[in-house]
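Below is one structure. I have some questions about it.
All protein chains but one are shown in place.
Entry: subunit A
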Amino acid sequence: MATPLESPITFSNVGKARWWQSGLFASQTGYVLLALAVLFVVMNFASPYFFTQGNMQNVAKNFSFIAIATLGVTLVIIIGGIDLSVGSMMCFSAMITSMVMTQLSTPGAPGAEWFVHLADDGKTVIANLPGLILLISVLAGLGVALIVGLVNGFCIAVLGLSPFVTTLGMLSIVRGLGYVVSNGRGSFPGGPDADYFYALTSGVVFGMPAPFIYLVVLAVAMAVVLHHTGFGRHVFAIGGNEKAAALTGIPVVRVKIEVYVICALAAGLQGIIVSGWLGSAPANMATSYELNVIAAAVIGGANLAGGIGGPLGAIVGCMLLEVIRNGLVLAQVNSYWQQALVGVIIIAAVLVDRVRSRMA
């Protein structure tokens, strides 16, 4: 039988959700954004230095130093996983990048003759092709991140190991490898391309710190991918109901591996950027950063049960942590309070969301 609709379907008992009951306004991200706005206002009255250009730049730069990694971890959390290896990954990628850069810039070192030669004075090192060393060393840093991400993804998606245990192990493995390759010593990005490296990682573009610009570009890209591509749809579906995703023919294993690879790459890139700002890649760099990164993601609304989260939340979470840190310093509060306060905020953010969804 053809089914011409006798009448349009009417919903006698179902109202339209009000604008504040849906979308951003009904999400934890929305509440935390509101809290952040309140905090900005409070800080404005609490300290005359807060809204100065210098301080704002400082805040933007500081939260950019964990926010790119937070984007990656947020993606992993959306598929219902976790990545504890991001802190070690940041360090290892940074270390490989600066070691490769130094190696390729040292005349006489194996392979270096392809990239540099000595000037006539016998001391000054000149790049054969400016920028090439930088490119190769950054690719090397990201390359090791790619491998770590693949291993994480393989263990979790193919072998079925728990993400927590796998990445906890990887935290230790990658940190250990970092000590092995560096012998525990820090390494410094050096050579003729070092200036480009510092300009790209800790420079200022259009009055904004370069890392902040990378963050915005990556966050926008992530938002588009999550909400407007098949891959993004599948990421949410796997987080919501992995079994259902598999039954509908979504390539669950491939998507999961890709997500862990993206997360590791984000962490690697983050580490490289941070090392540019520090001017070196010490072997204990970014130790326990994974906790800050996961805290920021969770505060921003990523749900550890999977299926919920986004780049805006990741940024808002990082920003809140940084504004509080910055605020406590400006308010001359003992900085040891910061850590305790961060813990309170994590629990409060999740609690508010729980109370809200009970009431709805």
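We take it that contacts are C-beta pairs under 8 Å (C-beta built on N, C-alpha and C of every residue); 3 or more make two chains touch, one makes a residue touch a chain; residues count from 1.
The rule is simple: contacts and distances are computed from a predicted model.
Hidden from the displayed complex is a chain whose UniProt protein name, among "Pyruvate dehydrogenase E1 component subunit alpha", "Aspartyl/glutamyl-tRNA(Asn/Gln) amidotransferase subunit C", "Na+/galactose cotransporter" or "Ribose import ATP-binding protein RbsA", is "Ribose import ATP-binding protein RbsA".
Interface note for the absent chain: among A:Asn44, A:Asn128, A:Ser162 or A:Thr229, the touching residue is A:Thr229.
When the omitted chain is restored, the residue from A:Ala157, A:Ala245 or A:Ile294 that touches it is A:Ala245. When the missing chain is restored to the complex, the residue among A:Gly72, A:Gly178 or A:Gly307 that touches it is A:Gly307.
The omitted chain makes contact with subunit A at the following residues, 1-5, 9, 11, 14, 224, 227-230, 233-234, 236-237, 239-241, 243-245, 247-250, 307-308.
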